[in-house]
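Only a single protein chain was left out; the remaining protein chains are all shown in position.
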């Protein structure tokens, strides 16, 4: 069902573009991260608060397929869906689409895990809200 | 008249915060720049296009007064007004205010100049639109 | 032969750390990119010049395995090797290791392609220098 997909809208800011005149590769990870944190909010979770509570969520793998280049002033959406991966991991599937023509700009799979005491992986009760 | 002041709204993104848990000082310049470029758009001017046309606008001085610290998820507005400074320069006066309580977070004065052939200062016809 | 591996050394800057107190995920892509561009230099190629000449090299896929977290003041090396992938693509294999204990922090595979006129993929003569 498409209505279970979380979507956040952004617009390219000129300082995010590099000397090729397009959004720098690393910046897409900023967009993806911000959309995931917005997704957490939509489920009543706050990344900064979780961090302060000692729930340290870290990315362990990122797969990014760059399909097209965003340019100054482009508007775009970033989608997020979350699924469990094994007993301990979470995988976020994300897409970045340019709003003007719905063209796919980037497809990403981000695997995350939570660390107890900054070390041992576990699955915090709080994150179950992301699966519903 | 306050209605001649251009305002752009933003929300803090977690990746903009540093290890103090607040927005990093340098990031405010990103906010200020983006608001200025939005202001240009509101007057029919596009920074990337101007650059491509050889109208190189550069900042020559920035005065930033940090009054308070933006934190994760804070919403805020960035205002812009432009005035001529002498015959060749432009000064942008900008304020960043937290939306929740209208508290002033930063006050800035940004002096810019345009360079012909990347060197000699001049006042491009195009920028007159910013003064009206 | 390990001596054919290009290596560049860096030190974490505090502003690269986020509110978890560790280097933000997106920043590793900055490190990887900078090491690739240094690698180009070591072979007599300059990314900005190539761009100006119309040789547009773009990343089409990035696979990043985050193994450990870099922290303020950590020194680290970023390695680069380049191999052809099919007739048109280049794959860069990169590792980030903390200098203090040679611990692997990140492993990455970056696939790039060159675009003629910003569109059609081709393999520019210049990039053959990367394979030797």
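Every chain is named by a letter (A, B and C) in the order it is written, and numbering of its residues begins at 1.
The rule is simple: a contact is a pair of C-beta atoms (placed from the backbone, for glycine too) under 8 Å apart; a residue touches a chain by one contact, two chains touch by 3 or more.
This is a predicted model, so every value here is computed, not measured.
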**OP:** Would you indicate which residue among A:8, A:24, A:79 or A:94 is in contact with the undisplayed chain?
**Re:** A:24
Subject >> Contact residue for the chain not shown (choose from B:61, B:75 or B:129) >> reply: B:61
Subject >> Residue among C:37, C:89 or C:109 touching the omitted chain >> reply: C:37
Subject >> Residues from chain A at the interface with the omitted partner, ascending >> reply: 14-15, 17-19, 21, 24, 26, 72
**OP:** Since one chain isn't shown, list which residues of chain B touch it in the complete complex.
**Re:** 19-20, 24-27, 29-30, 33, 48, 51, 56, 58-67, 69
**OP:** Identify the residues of chain C touching the omitted chain, counting contacts across the whole complex.
**Re:** 13-15, 17, 21, 30, 33-34, 37, 41, 46-48, 71-73
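Here, only the chains that are shown with their structure count from here on.
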Original post:
Which angle of rotation, from 0 to 180°, maps the CA atoms of chain B onto the equivalent atoms of chain C, to the nearest 5?
Top reply: 180
Subject >> Separation of mean Cα positions, chain C and chain A [Å, integer] >> reply: 22
Original post:
Using mean CA coordinates as chain centres, what's the chain B-chain C distance in Å?
Top reply: 33
Subject >> CA centroid of chain A to CA centroid of chain B, Å >> reply: 28
Subject >> Sequence positions of chain A contacting 2 or more other chains >> reply: 30, 33, 48
